[in-house]
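Our next item is subunit A:
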Amino acid sequence: MRYEAPRTLADATGMLASCPGAARVLAGGTDLLVALRSGLVEPELVVDIKRIPGMEDIVAEDGGWRVGAAVPGAVLSRHDGVRRQWPGVVEAVELIGSTQIQGRATMVGNLCNASPAADSVPAMMAAGALARVAGPDGRERDVPVGDVATGPGITSLATGEVVTSVFLPEAPARSADAYLRLIPRTEMDIAVVGAAVSLTLDEGGRCAAAKVVLGAVGPRALVVEDGAAAIVGTSLDDEAVAALEAAASAAAQPIDDKRGTVSYRRKVAGVLARRAARIAATRAGERS
Partner candidate 1 sequence: MIDVRLGATLRSMAGGRQSFPVEAGTVGQVLERLQGAYPELSAVLDRGVAVSIDGRIYRDSLLQRVPDGAEVYLMPRVAGG
Partner candidate 2 sequence: MSLQHVTTTVNGDAAEFLCDATETLLDALRDRLGLTGSKEGCASGDCGACSVMLEGRLVCACLVLAAEADGREVETIEGMAGTGELHPLQTKFLELGALQCGVCTPGFLVAAKALLEEHPDPDETEVRYWLAGNLCRCTGYDKIIRAVLETAADLRGQ
């Protein structure tokens, strides 16, 4: 295995594109190093992108925030600007691993690892985030974060492509998000179920727009259109959130595995969606 730490994006994409064998991008490394150690992957090349200028920056853009691919959770969670607009995204990132993991793990890494249980992905999707992808030809494209992972461990990225940042758009007035996950312990676990809700209230306190996204209950994060529809136009009364809960449970496509059962995940997906919606609504109310 070869380790490279290029100083420019062009060098990075060039190395990745020209490597004849398997190549991997290293940002926080919290997934990659575990895979390396266990022999799960044996890449010929590892490209560390942390020395490329801008990768560790959080920059204001069009009222929102662009978060570099190498920004670790510990930096993101201390960023008041991002937290003010997207508290649910920040809390999702903060849930990834321990303090030590937070010192390394990045939101983009979480995205590109393409685990169905990735905590930050449902939250980013609910926030309408865009991933910026750089290719070896020097071109960049922006894609919705929900289109990056296509299945467990599989992404839509082409050879040589690197996600360089995630853009979190400006949150509309009277809107907020929340993310909840279920793990058996309080920390250091992979989500058994994750649920992100972002919503916007109108001036009367009714839900004007909403997005509901579930994690760990399908091959990739699931957008629950019916769940959002169940609360849009309501004041999130008991009946509305019960409909959201039912929609989330119905939309979940979980599997039985060592971390949970189908029936458990289905039920808890609804519970967490309901609870996350209530938290998001309270936050949105506080911001109006």
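Picked so that all candidates are chains of the complex that A comes from, given by their letters.
Throughout what follows, a residue touches a chain if its C-beta (ideal position, glycine included) is under 8 Å from a C-beta of that chain, and two chains touch if they have at least 3 such contacts; residues count from 1.
Everything quoted here is computed from the prediction, not taken from an experiment.
Among the candidates 1 or 2, the one that touches subunit A within this complex is 2. Against candidate 2, the residues of subunit A that register as touching in their complex are 1-3, 5, 26, 29-30, 33-34, 36-38, 46, 48, 50, 72, 74, 97-101, 103-104, 186-188.
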